[in-house]
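Here the complex is missing one protein chain, while the rest keep their positions.
By letter and in written order, the chains are A and B; residue numbering begins at 1 in each of them.
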Amino acid sequence: MELRGKLLDVSGLKVSFYTYRGVIKALDGVELWMDSGERLGVVGETGCGKSVTSLAVMRLIEQPGEIQAGKVIFNGKSLLELSEENMNRVRGIEMSMIFQEPRSSLNPVMKVGYQIGEAIAKSKKMPIKKTYPEVREMLKLVGLDPDRVMNSYPHELSGGMSQRVMIGMGLATHPKLLIADEPTSALDVTIQAQILELLDELARKMGNAVMLITHDMGVVAEFCDKVMVMYAGNSVEYASTVELFERPLHPYTGGLLLAVPRVGRTDELKAIKGTVPDLVDPPSGCRFHPRCPRVMEICKENRPPLVQVEPGHFVACYLYGNEGEVKENA
Amino acid sequence: MEKTAKVSRPFMDDLKHTAFLWRRSRLTMIGSVIIVIFLLIAAFAPLIAPYSPVEQNLSIKLQSPSWQHLFGTDQFGRDIFSRVITGSRTALWIIFLVSVISGSIGIIIGVTAGYFGGIVDEVLMRITDMFLAFPSLVLAMAFAAMLGPNLTNTIIAISIVSWTTYARLSRAEAIKVKSQPYIEAIRAAGGGNLRIMFLHVLPMCISPVLVQLTLRMGTIILTAASLGFLGLGVQPPTPEWGAMVSDGRNFLIDQWWISTFPGIFIAFVVLGFNLLGDGIRDMLDPRLRR
Partner (left out) sequence: MPDTLIKIENLKTYFPVKKSILSKKLFVRAVDDVTMEIPRGSTFAVVGESGSGKTTLARSVLRLIEPTSGKIFFDGSEILRLKGKDLLDVRRKMQIVFQDPYNSLHPRKLIKNIIGEGMKIHFKITENEIRDKISAVLKEVGLRDEHMFRYPHEFSGGQRQRIAFARAIVLKPKFIVLDEPTSALDVSVQAMVLKMLKDIRAQEDLTYMFITHNLSLVDYIADRVAVMYVGEVVEMGEKNTVFNHPSHPYTDLLMASNPIPDPKFQREKRLLKGEIPSSINPPSGCRFHNRCPHADQKCASQAPEMREHAPGHFVRCHYPL
């Protein structure tokens, strides 16, 4: 099979969580791809599976969740087939991740310098003490004063500073891909702007790709080259950022963009009617059909596959003449 | 995972989830089975016991276990099996009353302290600390000795030493709950302190206290048995396991059965409550409850 992305290609990814309410089909055939050095925005609302996708790519899904099907090809390796030991060599070295709550992702009882040193030591197989010069470089790179921060504990840092430390830790091993899961959602707007600027600057310098997971269309517009829109565990639309904002094809993407408030906009915001579906018992056919203003008969029965309708613009919607359907395997 | 609208009652939902977790834990199931058996024995004690638990017959004293007397007889010729079975009622009665009394005292003191804070909290909690400063068994002995040994006083003595746990627990819960926006909303609507405390904060403290009560039921039996063993608890001829173990002390070498069977029952029931309590605690662990 030909890969759509040279760095990362995720296809048919399915993840389920087993709970007392039944099986939650958190991801149901997710498609995702990236080239080296690219910035991909993965957007969607609560429960669309964007965070689960990133965890699944890192193979960090824990009980009661399970990756059930799909392929994750990263840098020529099929990640879901690697042994845990080999996966450990990918995780945190070739691919690393930062989270929404930077302070809870740092160990509260260890000094910041040591924690970054640990990440480098793991990839270079050297004692932590010897990594300190490199750690200081890294701290300088993320805009912190090494003399002050090296020997601080996480609680002595503000939210913005902790996120800088996390970014330093994530990039210390020169990974090819940095996955950022809502990295600025817990931060104030002025600090958010600083962090996005930093991610941008570092990605340019170090040449890593960034997968930015967010619910904020403004952040996507400012930061990303390409966007994947997710809804209820499915990938529904993929295009370059400019194209997507200019000509959204999927009714969900269109609805989402009309609902976003912005400075200078005082006309009525348009909401999408209905609510996000319960993934224990998702709607038949296209997951969006009960809320879709342009629903057709076929949408209720078949689930549209994600296909290319124009160069570089993929959409999973029957409005654009997609034939075929996603195979539902029980 | 996602927070979509679920259509069900919280109680039924809780129950279903609890049942789901319960089935996954074998030890909890074993604990539950022991407790159910214990409850059944207590409920049907008069039907199960073949002889009167108190009637003495010195002509058959100190007989070893046989088909006639499953657990043998004691120094007064009473059937130990019947006494052990009937003793389960005493134990259950003590557990029930102690839980109700100490639970209510604890929750009221705890919620008051936690809700008002400041000087009220300070005073109530220092009183609690005073009770906690003594080993609970020693304190219970002192109270039992002071009040005089009988069933009622045993219950009072154990209640007096065991409310502290629930007070601290409900205080912590009340402190957490009182700053929640849903309580602030009632204050914003003009609700007074007493209304908020009793109608809105207190109900939130009940379930953690109930869990803690189940966890401590084993301890209650042990304390009651210890008091009985020391002669400070339930008085003869009422069958009480601790007192029965104590009765057999002098005969332990030759007539082992007098002490052993009630001892085994104490051990099993305490084990049952502990397994169940641990299970319940795990089930309510928010990390499992998602």
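Observations on the model:
In this section, a residue touches a chain if its C-beta (ideal position, glycine included) is under 8 Å from a C-beta of that chain, and two chains touch if they have at least 3 such contacts.
Quick caveat: nothing in here was measured; it's all calculated off a predicted structure.
The shown chains contacted by the absent chain are A, B, with contact judged over the whole complex. Among A:Val23, A:Ile128 or A:Ile191, only A:Ile191 touches the chain left out of the display. Residue-wise, the contact with the chain that is not shown comes from B:Ile186, picked out of B:Ile105, B:Ile186 or B:Leu230.
The hidden chain makes contact, of the residues A:Lys71, A:His215 or A:Lys300, with A:His215.
Residues of subunit B in contact with the chain left out of this view: 3-10, 13, 180-191, 195, 200, 203-204. Interface residues of subunit A with the unshown chain, by the touch rule above, are 45-46, 158, 160-161, 188-194, 196-197, 215-222, 241-242, 245-246, 255-266, 268-272, 275-276.
Throughout what follows, only the chains that are shown with their structure count from here on.
The mean-CA centres of subunit A and subunit B are about 50 angstrom from one another, to the nearest whole unit.
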